[in-house]
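Some notes on the structure that comes next.
Here the complex is missing one protein chain, while the rest keep their positions.
Each chain carries a letter (A and B) given by its place in the written order, and its residues are counted from 1.
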Amino acid sequence: MADDVKMNEIAAPSRRFLEAWYMFASNKAALLGLGLGILIAGVTIFGPMIYPTDPFEMVGAPMSPPGEELLLGTDFLGRDILAGIVYGARTTVLVGFAATFFTLVIGILIGVLAGFYGGWVENLLMRVTEFFQVLPALLLAMVLVALFSPSLYTIIFAIGVVSWTPVARLTRAEFLKIKEREFVMAERAIGATNWSIMWKVMLPNAAPPLIVAATLGVGVAILFEAALSFLGLGDPNAFSWGYMIGASRDFIWDTWWAVTFPGLAIFVTVLSISLIGDGLNDALNPKLRLVK
Amino acid sequence: MRTKLRKWRTTFWLLSCMVLTMGFTSAYAGTPVRGGDLITGYGQFPSHFNHAIQSGAATAVPGCNIFASLVETNTKFEPVPYLAKSWEVSSDGLTYTFHLVENATFHDGKPITSEDVAFSFEIVKANHSFGPSMLGPVDRVETPDKYTAVFKLNNPHPALFMVLSPALLPILPKHVYGDGQPIRKHPANTNPVGSGPFKLAEFKPGDYFILERNPNFFRPGQPYLDRIIGRRIKDPNANFIAMKKGDFHLAMFNGGLRLKQIESLKKEKHIVVTSKGYEAIAPVYFLEFNLRKEMFKDVRVRQAIAYAIDRKFITEKLHSGFSKAATGPLHSSFPWYTDQVNTYALNLEKANQLLDEAGYPKKADGYRFSATIAWYPGEPDSMDTLAAYMKPQLKKVGIDVQLKPPADFVSWYKHVAGWQHDMTMSNIYSWGDPMIGVHRLYLCDNQKHVVWTNTSGYCNKELDAIMAKASVETDFAERKALYAQFQQILTEDLPLIWTHEAPYQTIYHKNLNNVITSVWGAASPADKMYWTDGKMP
Partner (left out) sequence: MKFFYSLIKKVSYSLLLLLAVIVLNFLLLHIAPGDPVETLVAEMGGATPELIAQLRSDYGLDKSFPHQLLNYILRMAKGDLGMSFTYDQPVVKLIMGRLAATMILVLTALMLAVFLGTILGIMAAQKPKSFFSGFVTLISLAGYSAPVFWTGIMLLILFSYLVPIFPSFGMYEVGSSGNMLSYFLDVLHHLVLPALTLASIYLAVYSRIARASMMDVLGSDYIRTARSKGLSERVVVYKHALKNAVLPVITMAGLQFSQLIAGAVVVETVFSWPGMGQMAFEAILRRDHTLLLGILFFSTLIVIVVNLLTDMSYRLLDPRIK
């Protein structure tokens, strides 16, 4: 019976999608998250067209408070905070997605291989995963960015390297669950290659929890970028929200707005992602409780 | 200090000149009273307290309170008696005879004698990084009796009294440091037996140290403060808040504070900010071009960039008026300085025109060419902030600036010393005379794979000849004329763009008296410092 349902799901992905959407749409918090997400996406895509001030440009008197000259005031160099938030959205979102993509690539690859092959392959890969889990992530990311000199590439690389382990474990766990299912057996019986079973049959079935993990992962990556920038390891050629906070942190008593608003932007973005992730979690894996 | 001091001979000259430009308020505000602690935050924290073997303010500031020296230097660049109660100088300037006070003891109770002076001289000469240069002319120290020390010189040394001051020649106990253990690793470096007004009471490396009053200090009644507590400050905010609340009382060498924070502190009623006490250092900041790079070979490109930079914005807005615009290679406090040079006032039109002429038209994306700027790490106000300014500012003349933040000192060093840079921001300490601190950046044959040499790759034989002449010219007017030419040629050729001079500030609580009593500023003993009414605020 249970396997029939699974087969149905494969046959009718659209039905499953609709069900998930109804679940999602009935969740007020998730809808709020989605709304915020759309707003942020709007700012990211259209913001610089609507508000074309260059964030690097010193357009006002340094340290002018919000509302005096400019809506959100200026930082210690006289740069427009609002322009920084509008442009910074791009960098921040870019780092969030790129690092998550990198995380997924490593995590899924390792999880799939471990879950599919089992035996010594699994053993070895899971030991590697555990090894990375005991390393304090931010500390390792700091080391990597510092060693390779701060730039968007090194930041994305470092975030990817330190945050793939949950994805790998999740993927492996899903693979172990569905490995012995009939539809996988059936594929084997008709002589499908390991490769195609792994990627074409099993991975799509393991997708729902991975989608949730990936969504939340974007939030985690954004927080990582912010923390690195705050510690002075941001890319000075890219205006990100974390960079704004890091640059102004020496002046928080004089320009609280230069720290507060970018922080608020990060907060709202990550909150929206968390709400969406939770909603997706409830919608896609009603049984599974994802803790992160 | 990272800039190596080679000669001190000519420093004295400069220092004497500065006296004229300085006005000092009355040194005493009331009668000194004993009591109270002084809490001060350190950005750079000492790893030990023996500044006989370590240059730099981090060690010298507490070190000057732990160790006494033969003389002190007052605010008029004159030597005043300290461990030496009197002295005679022979007419040929080759023999200096010092008579020591006779009741002075080390912190362990043993008397301070001429043996200790001779020993300390040897230690400093052999181990301090300025040792060979500043004590080179001194051949030996003779000790005819317990309380007489005679310095025998090979050549006259006009700056000898400066060298004998607390910052540079602390008197160490021979019976402690001369016990045969290697001086660099001597346990007494972190647990010193000193000769000065304060004793080390507690030391937690990388965190704090506590100095307490030496009750047997040879100056009667002094020091006035009960304790000096030095706390390590990593976060400028923490120091800022502590100063603002009055929890910390003194910040030297800017105390790790950003200039904007100092500006804000200046508004506090209980805080005094002064730039006095740093007369000897005179730092000049600049943007250096690598002339090996195609676009910077053309002088018009360099001049265009000079016209594009608004020094007034840098000094007034970015530095809140704490810095002064630089006009050329020499610090404005130098007696050879001239302002009769092209000062490149902001002129974006002219900058664009020069770049067009040089054959770098604006392309479709609005840029003419792209270039990187690296910078010396560790001085955010003069480096990171300026870098953040350069990027949008040079965009206005069509130059796409890519900032290349230094991962650390070594990466920056390798980048610049390897001549890989397009542009870099940096600074030098002038150390009293152009031939010591300044020539090294421009001499044709000083193009080395070492920073703070001629890494820009500039070479002008005419300028080389002028520098050679100025190095041997003894007549001041002649020399000044040579350096005027020097400044005019360089400001036309522009291998560097000199952006600003940034003096250090000392920030302290208004109830604290006798904070700056020497041209050495904080690197002098605080035995005269006292709290009004003997009470901490």
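In the analysis below, a residue touches a chain if its C-beta (ideal position, glycine included) is under 8 Å from a C-beta of that chain, and two chains touch if they have at least 3 such contacts.
Just so you know, these numbers come straight off a predicted model, no measurement behind them.
J.: Check the options A:S64, A:S151, A:T215 or A:S274 and report the residue that touches the missing chain.
T.: In the full complex, the listed residue that touches the missing chain is A:S274.
J.: Touching the left-out chain: which of B:A345, B:V450 or B:A465?
T.: Only one of B:A345, B:V450 or B:A465 touches the chain omitted from view, namely B:V450.
J.: Which is it among B:A68, B:I229, B:L250 or B:M390 that touches the chain not included here?
T.: With B:A68, B:I229, B:L250 or B:M390 as choices, the missing chain is touched by B:I229.
J.: Among B:P187, B:P205 or B:G359, choose the residue that contacts the chain missing from this document, as touch is defined above.
T.: Of the listed residues, the one touching the omitted chain is B:P205.
J.: From the listed residues A:L31, A:V59, A:I106 or A:L135, report the one that touches the chain absent from this view.
T.: A:L135
J.: When the complex is taken as a whole, what residues of chain A touch the one chain not shown?
T.: 29, 130-131, 133-140, 142-143, 146-147, 149, 219, 223, 226-227, 230-233, 242, 245, 249, 252-253, 256, 259-260, 263, 266-267, 270-271, 273-275, 278, 289, 291-292
J.: Need a quick check: the contact residues on chain B for the chain that isn't drawn.
T.: With respect to the unshown chain, the touching residues of chain B are 2, 4, 37, 39, 47-48, 204-208, 210, 227, 229, 231, 233-235, 237-238, 241-242, 245, 377, 407-411, 413-414, 417, 448-452.
We take it that only the chains that are shown with their structure count from here on.
J.: Please output the residues of chain A touching chain B within their complex, sorted ascending.
T.: Those residues of chain A that touch chain B are 54, 56-58, 62-63, 76-78, 146-150, 236-237, 247, 249-254.
J.: Sort out for me which residues of chain B touch chain A in the complex.
T.: 236-237, 240-241, 244, 258, 260-261, 264, 313, 317-318, 380, 384-385, 387-389, 391-393, 395, 402-403, 405, 407-408, 411
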